[in-house]
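Removed: one protein chain of the complex. Kept in place: all other protein chains.
Right, chain A next:
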Amino acid sequence: MYKVRNQKVVRRLSFRSFTASRTRNMVAILAIALTTILFTTLFTVIISLNYTSQQQTMRMVGGYSHGGFKYLTFEQVEQLSKHPLVKEFGYSVMLAMPDKEPFTKRQVEMRYGTDTAAKMYFCNPTTGRMPREKKEIAMDTAVLDLLGVPYKVGEEITLPYTFEGKAVVDTFTLSGYWESDPVARASEVWLSKEYVLEKLDGYNPSLDNNMFGTWSLDIMFANSKHIEKSLQTIAQDNGYTIDDSSTDNFLDYGVNWAYTSTHYENGEQMKMTIALIAGLGFIIFVGYLIIYNIFGISVMNDMHFYGLLKTIGTTKRQIKRIIRYQGLMLSVIGIPIGLCFGYVLGNSFVKIMVSSLSNKTTYVTFNSWIFIGSSFFALLTVMISCSKPGKMAAKVSPIEAVRYSEGNQNSNKRMKKEKKGKHGARIYRMAIANVRRNKGKTTLVIVSLTLSLVLFNTIFSFTKGFSMDRLLDRFVISDYLLGSAKYFQANLRSDDDGVSESFIEEVESKGYTTRSGRIYQSNGIAQARFTQDELVEYCARWGGSEYVEYIKSLFASGDNEMFWYIDIYGLDDYPLEKMTLVEGDVSKIEDSDTKGIIQIVGEDDYGNPETETIIKNVGEKLIIHYVDELEYDADNNLIEKRSHDVEYTIVATMMMPNAMSTRSYGSPQFALPSNSYLKDAGNSTTMAYMLDIDDTKIKEMEEFISSYTKNVEKDMDYESKKYMEDEFSNYKNMFLLVGGGVTVVITIIGILNFVNTMITSIQTRKREFAVLQSIGMTGKQLRMMVMIEGLFYTGAALIVACIIGSIVNVVVLQSFESMLWFYQYEYSIVAIVALAPVFILLGVGLPAIVYKSMVRKSLVERMRTTD
């Protein structure tokens, strides 16, 4: 190869010809910016959603540290934190967990911790600071609320707690506080080091299972890879082990599962990756359609110029480089513009998506990968798009180049003389011939326009298919369902998590109720006898083979039957009516001689019974073991104090709507009528309260309950028909907004492609038009011709879009019906039809406008223009 120093001249040529084509540049910059917007939006959405879910998990876990060691002595903390793998660390020690009033409902931990530890737990004071003086204290707003102390640094705080089995009350000064996090499971109360160490002096941590008085060390490594291995290394290098808990040098450790890959199990990561790749491929295609077309047209128009360069002796490689440089220069301007807009657009999409999928907080991340990735792919698209036009320009033989004009190759095919026919027909034929001069260009524009139409139609018909009826059928069994907040989070733990009687009373006192009923359920008080086969079959559905092995091992002693935890409901008449019979006869349940019980099976997404969860047959006996009272034994384990067994006969198998179940699964479920439940179970916790109300009072009731649960009983919550409807339309709107946003960008790209093609096609034919006019074609006829040309593009796009839109409808959307239970497929190309007038108007109007601006110059002037 020739070692040449011609970079500079190639660059100069490139730059000069670049500045010469200003319109082309504007269009190209716009196209590159739009493509970059799409890339940046995609990256922002994917990275931010990922980040948001990671942050959510961290908040739930209560910290962002990678991992750490627990139950240490202070000496161990000092020793371990010196390890070179440790990049940042914080440590804390717990003094007590007050559980008497007012802390019965909130887990509160009193600790001393370093500032870093507070930050790692998301518990550093945002107002004020961490305690320094002995009697200083810092806490979150939730604890301040419980104590009834105003949010003000310097307030006196009296805090009761238990230490070494003795009640202690101490008074502190508030040195700082922060907004409590509703997601976090516990609240931290920070005390000073001096205070905590003084209290702990002489205390034996083993008294309370090492809960108090032991130190926790939280660690950040250089990155979140191999956290467990790093912890192991640290332990081993200091002469400890984290594997064998029976040895003396065992260290208890924890890995923050917000960082672990388990987070991505069930193919989440795979799905994300596929979505990313599909998205990238699609955007590259969209970007290619327009950028390639812009460069293609520009090269074709400059053919003469490139031919000329070639006769002078510019090599292929040099010409290709000239075009590549131009693409690069346009990218330098277009990509940053796209990055800015795309980032903003992407973040607003994330906000919309997160808020309609759940009520979580969005985390905006300024991840540099968003910009690096987007720039890279945008540049890649530009380079791919320039490559063929570059080759085209390079390939032109100098001879042809000198004579080149668009579409000359098939000039012999063009426009045979029309012998007869009306004058309109001739213009029409000319227009069609003109459009067909360059098939590649025409195809690109049509594909580009079609794409936006099809996408628009798909998103529109998809969201239109969201079926409110299916949703209401599934989720709404009564106008209102009252329950505790924990019930709706599928997080029922204890009898305290039932509906409060005061809540029910308040709602009933309105007098709007037409029907109502209670669903009683109590946690962990009932067990029933099952055979090994029954249990194995049942449990195989919920767990893998390991779980089955575990069940089998429980029977190892030779028993063929054993007690297993069940969920048992007590149902009032109203909820009982909402159950669907699968087999048996419910009326028998009222027979006094057979003690009847109903077996419950789950309901799948389409409202069919999950027959695999049937554990007993109708007519079989079932012995239920009720635990009436529990107590602690000497080793601090909960044991039964009083219990009784009742024998029932299964009279029916019924399906329970998920909306009124415990909303969790894994235990066999049975139901009794309220009266026998209350008698046998000896527990009257109401899990949920269903009511229907007067239709005319829906608005008032909604307002009342919504404000009541927000302001009076904050731990109560509800579901209502209206609320579900609103949620659902939010969800639907999210699809419309995000999908619509992307479609708008792609539509702009399509239209830009069309506009660019039309403008350049009219401008390059300036001279040709002048010649046509000089030989007698009227201006009107010419305008008609270009209008027909424009119409051809948009018309063809509309027709192709109808066809492809229909195919997508039938093939893709229809298959969604079986994947998304709330989706009801319906064939629709309404969106395309609705857009048709706009496209037709655009097809006719744009050429007319461009033509008008062209004819401002005189005929002679236009005829004189060469090149």
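Following the convention adopted for this analysis, contacts are C-beta pairs under 8 Å (C-beta built on N, C-alpha and C of every residue); 3 or more make two chains touch, one makes a residue touch a chain; residues count from 1.
Please note the rule applied: contacts and distances are computed from a predicted model.
Engineer: Which of the following names does UniProt give to the chain that is not shown: "NADPH oxidoreductase", "PEP-utilizing enzyme", "Putative ABC transport system ATP-binding protein" or "Stearoyl-CoA 9-desaturase"?
Structural biologist: "Putative ABC transport system ATP-binding protein"
Engineer: Going by the contact rule already stated, which one of A:Met26, A:Ala222 or A:Ile399 would touch the omitted chain in the full complex?
Structural biologist: Only one listed residue reaches the unshown chain, and that is A:Ile399.
Engineer: Out of A:Thr126, A:Asn204, A:Asn249 or A:Thr311, which touches the unshown chain?
Structural biologist: Selected residue, touching the omitted chain: A:Thr311.
Engineer: Which is it among A:Arg12, A:Lys439 or A:Arg541 that touches the chain not included here?
Structural biologist: A:Arg12
Engineer: Of the residues in chain A, which ones touch the absent chain?
Structural biologist: Per the touch rule, chain A residues meeting the hidden chain are 2-6, 8-10, 12-13, 16-17, 19-20, 305, 308-318, 397-399, 402, 867.
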